[in-house]
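The next block holds one structure in the form of structure tokens; read it before the comments.
Heads up, one of the protein chains got dropped from this complex, but the rest are sitting where they should.
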Amino acid sequence: MQGIITNYFETGAIILFGVGFVTLLLHNNLIKKIIGMNIMDTAIFLFFISKGYIEGREAPIVKEINATKEGFVNPLPTGLMLTGIVVAVSMTAFALALTIKLYEKYGTIELNEIMKMRSD
Amino acid sequence: MIIKSFPLLTIIFLFITSFTMPLFKKDVISKRLSFITLSISSVISLISVIYIKFNGEIYYRVGHWDAPWGIELHVGIIEGIIGLVFTSVATLAIWYSMFSLERSMKERIGFYYLLINILIGSLLGIVYTNDLFNAFVFIEVSTIAACGIVVIKNKKENIKAALKYLILSILGSGLVLMGIAFIYSITGNLNMTFIHNELIKIHGQYQSTVLITLVLFTIGLGVKSAMFPLHTWLPDAHSNSPASASAILSGLVLKAYVFLLIKILFRVFGLEIISQYPLLDLILILGSAGMIMGSVLAILQRNIKRVIAYSSVAQMGYIFYGIGLGNELGLAMAIYHIIGHALTKSTLFLSVGSIIEQTGNHKLTDLRGVGKEMPVTLSIFTIGAFSMVGIPILPGFISKWYFALASIEAGKLLYLGVILASSLLNALYYFPIVINSFFGEENLKGRVYMSKNKPLKELVPVLVLTLLVFLIGIFNKGIIDAIRLDLF
Amino acid sequence: MENVLILLIILPFVGALISFLIGLSNERLRDIFTVILTACELLLLTLIWGRVQSGGMELYVPDIMGTGLYLKLDVFRYVFVWITSLIWFLTTIYSTQYILKYKNRNRYYTFFILTFASTIGIFISENILNLFTFFEIMSITSYILVIHDEDRYTHEAGRTYIGMAIGGGLILLMGLFLLFDYTATLNISEIPDAINDIGNIKYLISSLMIIGFGVKASIVPLHIWLPKAHPAAPAPASAVLSGILVKTGIFGIIITVNIIMNGDFILSSIIMGIGFVNMILGGFLALFQRNIKRILAYSSMSQIGYILLGIGLIGLLKEHKIIAIYGVVMHIFNHAIFKVLLFLVVGIIYMIIHDVSINVVRGFGKHKGLLKAVFIVGALAIMGIPGTNGFISKTILHDALSEAHHQYDSYWFVVAEVLFVLGSSLTVAYLMKIFVAVFVDSSEKYIGQYKDHIRKRAILPMVILSIMVFYIGINPNLVLKFMTGIESTFGVTSSFHIDFYSFDSLKSTMIVLVIGLSIYFGFVKKYLLKIIDGKKMYVNPSLNWISLEKDIYLPVLKAIYRTSSDFFHIIDNSAINVIKNLTIGIKKLSEFDFEEEKNKKINKEVSVGMSKIEGIKDAYGNIRDQGSEKAKGELTNFLISVRNKMNSIIYSIFIFALILVIFLVSLVLLNR
Partner (left out) sequence: MSNTVMLIPMFFPFLASTLLGMIKFATKEKRNIFVASIIIANFLFLLLIIYLKGTIDVHLFMVNNFLDLYFKIDKLGILFAMLASTLWIFTAFYSFSYMTHEGKEKRFFVFFTFTLGITISIAFAGNLFTFYVFYELLTLSTFPLVIHSGTREALESGKKYLIYSFGGATLVLLGMILLFSISQDMTFIPNGVFRNIFIDNSKLLLSIYMILFIGFGVKAALVPFHSWLPSAMVAPTPVSALLHAVAVVKAGVFAIIRVSYYIFGSKTLENINGNLYISFLIIFTILLGSLLALHQENLKKRLAYSTVSQLGYILLGVVLLNENALIGGILHLVNHAFIKILLFFCAGAIYFTTGKKTIGEIKGIGKKMPITMWCFAIATFSLIGIPPANGFVSKWYLAAGGLNSNNVLFVIILLVSAFLTAAYLLPIVIAAFFQGDKDINNTENEPPLSMLLPIILLTAIVVLLGLFPNHVLNYIESIAKTIV
């Protein structure tokens, strides 16, 4: 219990991940599914960034406070997550584009309805 | 040495050329550009393989950053060979598609070649990179490119298939990213070599973290490489795309992910760590299940491309089987099977592609007697099928043989039965196709000999592939030895 | 000089082929050729008589038929070979007349001579495997003689004949296998020494061999082919079947019992017992028959009983066996003569009226003097009337029996003496039946002499044989001299003397005659001659009796055949069935695949597209028929929906989650 409270970032991330995953699982609406995926991605970003953050330290771009190595947090996770966000956005965009296409072809974005109209 | 930068060069080269393609109005130019760049990459890959053979593996630091901080490429002989196979198969597939793609689709031709270049570039990146996060990025790039290729035909099946592929891929890459986060949180490194050194020291303290990470990676990459119950996206995606795309998707894309999984399991964690968990057994079980069920599902199909797609599931099962055995030979054979299957499956898809293209039929029942109309193509298909079934000297047989030896070595005698059953099942769906197309009075009635034969020049790439299949089979010894040498 | 032995075999073998070739172009020439051929053989044999008398001949030809060919001719064998040649010579002459009206004459002569060759081979083989070889060849070549008529009856008889011959041959072969395995030798003269050391297995071996030879010798209960086959064959063939071929079996039994087993007591007693059964049963059944040839066939069986009795006595008499030896050989010799004579007579009848049923040919011979005379000669001989050769051999055998009685002093021998007399009496009775019916009764139908049907060359053999009957009967010592030396084969050198025409023997003949006639008048005339439709007809109640072949052998064989066939049919299809069931399983899974389309299309699809293994259609059909349509429909729909869901995005994600959970849980659980 103690650990969950102390590592509240991580706890939050896991909860978010769960929310995202459940959304992904239980919703038939394609858009909602994509939102669920986004939530999951966000959870992972949160988790990752929290790993890079140490209480009381500064970002390495702030020059005045602590010039030593110990004074700064690790900038790498943040940097990585920037990349990650870009990737996630592009993925979402692509998925949404496909969703539009799907709507064009099937006339619905409810997956259970699509499932029922098998083409072959 | 300039050669040391060749791996990076191929990746960048492929990316850059792909971005220039939209600049040209004519599809023909992008088509040729793609072909030329890919063939140049294959030559470069060949040179690097030869270089590695004589000078040892290459560690290349991108942008001169030192290892833990900068991105590093690590190209040993295994990576080299796989890179060579990827580029050359892609070259041949593109060569093939240069003649045939227009016949199956009218628009977005240029776009297709662009995606292919990106895809191959990113796959090479996955194979070469020694940096986990870098690998993740390449995975995402390749996913988008692959989905793009699937959806390149503007049909509703394609869109649905692509969407399914995309969603599952995103899920998979989400898990991978999560795994990377865990690894990073306990080791503070992204470079595989460094992570490994760190993990050796500390894995005792973080047992459950390591365990969860392992599962995240296995499932994440497993879904992308169609590990058995997670394969559901594969048949739809592969069977609906153009022939050359199917060849690349089935032959290369899957293999890159599974190779990354091998790298993560055995390079990042190391056999020492993973053998503490029953993970490998689970992989072995799923692999075996894939070998059997893939074939069984293939038997039930009526569309020839779906048959071959399901056969991919079974063949991926073999690779997972090799990983799951967890001994040196099994692993080496998994990698050999990656190579062998990449070539064989591309051969099969390309030959089937030309059959469908020429006859317009894709149902098994309609393809009876087609052997009389296009004997050359079907002979090629037959050779591919023989390899799958495991006729000696062809790579399929070599894999099966050594897989079997490896399972004896690992003391898992019961699993021999799986190998045998699976090869019998393979025979059960490949042979009827071959037999019904070549033989049978009723089947051959009304068919005109050689009437639908493809021009020989269009078949050249497939013939070259067939030749490569034979070579891989015949020179298995050298390849396997090289792989084993470089394994750990 | 030794090479004459191989010549003896090769001459008829090659002659058979030559006669076939000649017969293709000129039948008359072939007839002459075959007669000359058999004459040459007989002449050749007669010429080497002196040589054989002075010590026998042996010849070994290596590198042939695996073991090589080992031939031997001593006096014992010589008697067999000589009588064979003589009979063949005479029957060949007879055949040239008899067979004229038949089809396939060329084939007949070829196989007739081939049978001759193999019979000679049997008698002069020293290596028992060679003997077996010729034995088998003879079975097959004689089969073709049996079915010469090619009608339903002959085919049925032929089937029994060849079936039993081959079966018997194989049993014999089993015996030989064991014999060779235990003694490591195949030469008849070496076996007796070797067989002493092998324990009780020798009884098994010898029983197998006796059964094997016994089929040919028609010992009870292996006789069933004989009454079928002998009537079926053309008369000259029946004659040699009865006169000589049956003796090959006897020859084998003598070899087995008296040479190989050295007259073992147990075996000899059994053979003697079988001999009595043969004697009585054969004679008894002969009484009932209406087909003359069949009467004669049963008579042969009965006479074989005498010979078997003698063979048993050889063993029982030990040091005094010489008398039994002569009795046996003599009876074999004599039986060949008179039985062939009788068959030839019947053949003449058949030639003229194409029937030998006693009811049809009644009164045929009343006015035919010569025929009647020859028949009487044969009949008297077989009855054992003094003055004929039959009397001589029966007397010797009877003496041997008394000798044994004297030696062992057991009540059984009293019974034996009674049976001996009874057997002879039955002989008298059944011959009376033929004689009275054919030659004494009168009939309006047959008045003419039919002289133009019969040529001299058909009569000649019968005359020669009749003369021999009397000549031997009157002057037995000549034949005894001819046979001198046969005892050396059995390892004895003593001599014996019999006063043939003593009071005792004449008295016993009289007793036999009286009993025989009383049987004839008391039983045959009374019970077997019924008046049907105003005509006197002989009836055969024994037809309704239990028949060994129809009621025991065939049902048993059929039962074995059926059950084993059923069993093996199951095995036969087992592999297929397993695969079938597997495919049914797969098919069940895949059924929904077709169910999506219109029902009509399904059957087409299945039959055309998916049938991967033979019989899958049936399997599929079965499923369709058996399962209740409604329930299956629901199941199918369910399966379809499952598969579709599996393939859909939603459920893919579920599977994904499921696998993730399973992995985590199982790893966590297994790790702890």
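Going in written order, the chains are labelled A, B and C, and every chain counts its residues from 1.
Throughout what follows, contacts are C-beta pairs under 8 Å (C-beta built on N, C-alpha and C of every residue); 3 or more make two chains touch, one makes a residue touch a chain.
All values reported here derive from a predicted model rather than from experimental measurement.
Chemist: Touch partners of the unshown chain, restricted to the chains that are shown, please.
Modeler: B, C
Chemist: Hey, which of B:80, B:110 or B:432 is the one touching the hidden chain?
Modeler: Hidden-chain contact among the options goes to B:432.
Chemist: For the chain that's not shown, point to the residue among C:78, C:132 or C:538 touching it.
Modeler: C:132
Chemist: Looking at the full complex, which residue from B:242, B:340 or B:390 touches the chain that isn't shown here?
Modeler: Counting the whole complex, the residue in contact with the absent chain is B:390.
Chemist: From the listed residues C:166, C:259 or C:436, report the one that touches the chain absent from this view.
Modeler: C:166
Chemist: Just the residue numbers, please: which parts of chain B touch the chain that's not shown?
Modeler: Interface with the chain not displayed, on the chain B side: 389-393, 398, 400-401, 404-405, 408-409, 416-417, 420, 423-424, 427-428, 431-432, 435-436, 438-444, 476-477.
Chemist: Need a quick check: the contact residues on chain C for the chain that isn't drawn.
Modeler: Touching the chain left out of view, chain C contributes residues 63-66, 103, 129, 132-133, 136-137, 140, 144, 147, 150, 155, 158, 162-163, 166-167, 169-171, 173-174, 177-178, 180-181, 561, 564-565, 568-569, 571-576, 579, 611-614.
One rule holds in what follows: only the chains that are shown with their structure count from here on.
Chemist: Report the inter-centroid distance (CA atoms only) between chain A and chain C in whole Å.
Modeler: Taking the mean C-alpha position of each chain, the two centres sit 98 Å apart.
Chemist: Take the average of all CA coordinates in chain A, do the same for chain B, and state the distance between these two points in whole angstrom.
Modeler: Once rounded, the distance between the two centres reads 29 Å.
Chemist: Taking the mean of the CA coordinates per chain, how far is chain B from chain C in Å?
Modeler: 77
Chemist: Which chain C residues sit where two or more other chains touch them?
Modeler: In chain C, residues 648-649, 653 touch at least two other chains, as defined above.
Chemist: What residues in chain B touch two or more of the other chains?
Modeler: Only 160, 163, 167, 171 qualify.
Chemist: Inside the complex, what are the residues of chain C that reach chain B?
Modeler: Those in contact with chain B are residues 586, 589-590, 593, 605, 608-609, 612, 646-649, 651-653, 655-656, 658-660, 663-664, 666-668, 670-671.
Chemist: In the complex formed with chain B, which residues of chain A make contact?
Modeler: 17, 24, 30, 33, 37, 40-41, 44, 47-48, 51, 74, 76-77, 80, 83-84, 87, 90-91, 94-95, 98-99, 101-102, 105-106, 114, 119-120
Chemist: Could you list, by residue number, the parts of chain A that touch chain C in their complex?
Modeler: 21, 24-25, 28, 111-112, 114-115, 118
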